[in-house]
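The complex is shown incomplete by one protein chain, all other protein chains being positioned as in the whole.
Coming up: chain A.
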Amino acid sequence: MAPDSQSIDGLVQQITTSNNLEALAHTLRTSGTSGRDVREFILASSMSSGQDPLSVLDLRNNTLGVMYILSARLNIYLNAQSGVQRPPWAIVTQFCEIFDPEQARLAPERIVMLAKSLTRYAQEQGKLKLAIPLLYSLATRLPITLSTLTPIHHILLLTTLQARHITPEITRLLIEHPIDDLYMYSNIYPDHNLSYIDNLVYHYLGGVILTKTGNYTAAIDYFETALTAPSTTNSPPAGLQLEALKKLRLVQCIAMGGPQPLPKYTSPVLTRILKSTPYQNLINAFPGSLHAKDRGEGPSSGNNRLKQLVSKDRDFYASECNLGLVELLVAEAPKWVIKRLTETYVTLGLAEIGRYVGIDDEQQVRALVLKMIESKTIIATISDSGIVTFHDAPDTADVSVEDIRTLLGDVASGTNLTEISVPVLLEAVQVQSTHLAQLDMEVGRSKEFIAKAIKTGGGISSMSMGGPGSGFGPGGAFPDEDDYVAGMYANDREDTMVFG
């Protein structure tokens, strides 16, 4: 039974009759005597009877075969257009919705190829937004968990932003499933593999989308991830990381009142470059920042200074596409002035607050204070004579329903959250801690980590290894309680190591 893999008929026959998916995957992947390009052409052709192979194959059961054919056809149609019949869009849509993820994982690079081609096709047709649900389906169903990054993720976010069609679905994906794993595979097409830039782009765009939808805390996380992505030693950080830093600083001012300290592993090059841009002055002038020189200086001068700084560099911000954020920052500045007032005063009249903030209209000040109370930025009460009394945070944790919802995840979608009892909460926290311990273990097992640990010596012995209780020295002396012999710490034995 010599399978004929040089003609489309033969391939279709193999696809429909094969029982062994791995063998089929191998057959489809290896182009054999003909070259790769010829194989793509074969995959893209119609059958000898003139029939469209896609009408013969089942989209779900023959996912593997359909994947190869669809991706080859779209690719060649876009690049060469040499008489290859474009697959009908309805078929592409249906496939993306119902494909079998297990089969797809045997040749993930074809799914990535398909994602890229269909996006390009949609763009050339001027209907980019059509690609969004398809990309979403591909990106979320291909990997095993929703928190795994594939090469499709950043294409999804880019398409969403370019089509200006941000949906609650995308926001939910970003907030509830932050990335903690990468989908890596070896394949013969290196440009369809997950790259360093994909990760940067995904997190940067994720931050942009979350800022647009007002989820500032999550946006800050995403920008930080993009910003602190490690690059190989001695290479400079990417330009995109500098952009992420700028946006991070702006969002931190808007949402938290001032710049927060960056993680220790941030590249110092980035902070140095930022210092020389107008952003640094802007941030320093913001009321919540530590450097703000007008602490307790006259009223509203700080706000005027901010406005001056902005108007001076307006074109610069516009050219960097950050003008919107900068203007939002100026608009939010009064809030943080008020927040600082809570540190000094217990009660204050609305008119006086207005003087500090630089707003004359008492109604506007009242509205501003009310907004801050609503968003729980301050805890205060207003009396009918217009006196605002600031209160301290109550002793009991004022945990709101929404804070708990993300922690509990799926559990709480139907149940009434007010009846959640302590054991349920404990259980949710336990699940999170086991997950964290598992991640910790995985990192501890990884080859690079152990290699570095041995190199840097006993100093880090007690660090983040789950408390093994025994350190290891630099390949020389070992604590008496262990039976380990020097040779056992060679790299190729790391998977038999036992800690603690």
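Definition applied: a residue touches a chain if its C-beta (ideal position, glycine included) is under 8 Å from a C-beta of that chain, and two chains touch if they have at least 3 such contacts; residues count from 1.
We adopt the following convention: contacts and distances are computed from a predicted model.
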Undisplayed chain, where the name is taken from the UniProt record, one of "Serine/threonine-protein phosphatase 2A 55 kDa regulatory subunit B", "Centromere protein O", "CSN8/PSMD8/EIF3K domain-containing protein" or "Prolactin receptor": "CSN8/PSMD8/EIF3K domain-containing protein"
Option from A:Ile76, A:Val201 or A:Ala453 whose C-beta touches the chain left out: A:Val201
Options A:Gln103, A:Thr119, A:Gln241 or A:Thr342, residue touching the unrepresented chain: A:Gln241
Hidden partner interface residues of chain A, rising order: 88-90, 93-94, 123, 125-130, 132-133, 158, 161-169, 171, 195-197, 201, 204-205, 208, 212-214, 231-232, 235-241, 243, 318, 320-322, 324, 367, 370-371, 373-374, 380-384, 389, 396-401, 417-423, 425-427, 429-430, 433, 437, 466-467
